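The full complex has more chains than appear here; those shown keep their coordinates.
All chains are identified by letter, namely A and B, in their written order; residue positions are counted from 1 within each chain.
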């Protein structure tokens, strides 16, 4: 069983699940707010067990702990982004490895920043339909199309590799070139791709990197993506020490039968197993 | 805000929410198991507030407490029904008024029994499409078509009034006559019906008492039922001291947009306001 825990309960080597109920751009928070809720439902549904495909049983260890939803509006400052960085940092500082669930992709910036400040030479493996490298959006520089521009501007990222990309436009291509991002467009994807990273790796998994056939429960359907199997195999196969991860953009409004929540739950198990290695 | 609490935290006069994740007859528990989960989502969604129509604000008092899901399989005896009776009794014994959420209607038997043992002269107001008075079902005498036969056999119920009924067959008509049940068939329903009870009243609300247009998220669609408005008004209007209640048969599998969960959440507010009176 995955036990509930506070940040204080965390110990070195634990995997800490954390919910990030944030969609910066909507007054009606239900989408991201309940992503973690639905993933928990899927994990506990009795329709699956907690064993990853490599045999690691997340339910058999006491090292996987659910630290609940972050209160992103706790400190009513100008931006909840800061609260995410603080919440992530507190868990990392206890020696835990963070697996953040929910929210739109704007949460990746504070999450990765919290790791980059603590892990030198951080690599990022980013699975997504979109490069999210915009310099600006109408909704400002923290929009969910911008986080990887912000991440690269920290100057603390050793390598950023993007997989599953299929919406690259001229501006983002320029940004990718400028930041030295390694982009594996879907048109060049081969299912035996085996990235190898030197040093710590953070995995940022936007569910819309999958084809909408496999993950219809996302806000932005971008056809022509990865299969669930391809992502599972990529997670299992790439070389490097995974020290943190997020799974974002689950939208329960488009997930009537909980199928995409179950996909997210599957990735919790597979990524959890890597974090425990 | 509705606060989380243990049974021990309860005080006299509190309204205690309790989840009953039980569907005796299914190996795949997701339906009833997550009913409370979905009702909580609806209550917290930001798409509604916590004020009942009479102005009672469930979020402004500290007397409404969520005691979580009962562990119905805790004591691995022959029947989880016993666990429900124990769990309900413990909360009542603290002086709290119980509002039980989720499960199929088989849970009404132990819930009402727990109240009848503690409140003399208990009346029951039962809103449902079905009389649930079968002597036996294929799945035994505790099936979800039988609870009110079991309840009446306790001999402790002063009056049982059933509203919304529209599936009465010959056997159940006999049972109703035998137990002296007051049945208000839908064909005789008038929206100004104002029942009046002498002494304590337990309210058992099966969501399929509503027409499926209003509550599609139930297992048994029985057309020709009550509107949500009619049930809200009945809850507000009937005479008597409400001392406990349940809301049952929410089936998330048929509730893709959470509309029926929102109906249940509305009833939590309206019934909660009566329990606080």
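Please note the rule applied: a residue touches a chain if its C-beta (ideal position, glycine included) is under 8 Å from a C-beta of that chain, and two chains touch if they have at least 3 such contacts.
The model shown is predicted, which means the values in this text are computed figures rather than measured ones.
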item	value
Total copies in the full complex, given that 2 are placed here	6
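Here is the rule we use: only the chains that are shown with their structure count from here on.
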item	value
Separation of chain A from chain B, taking each centre as the mean of its C-alpha atoms, in whole Å	40
Of chain B, residues touching chain A in the complex	27-30, 33-34, 37, 41, 44-47, 253, 256-257
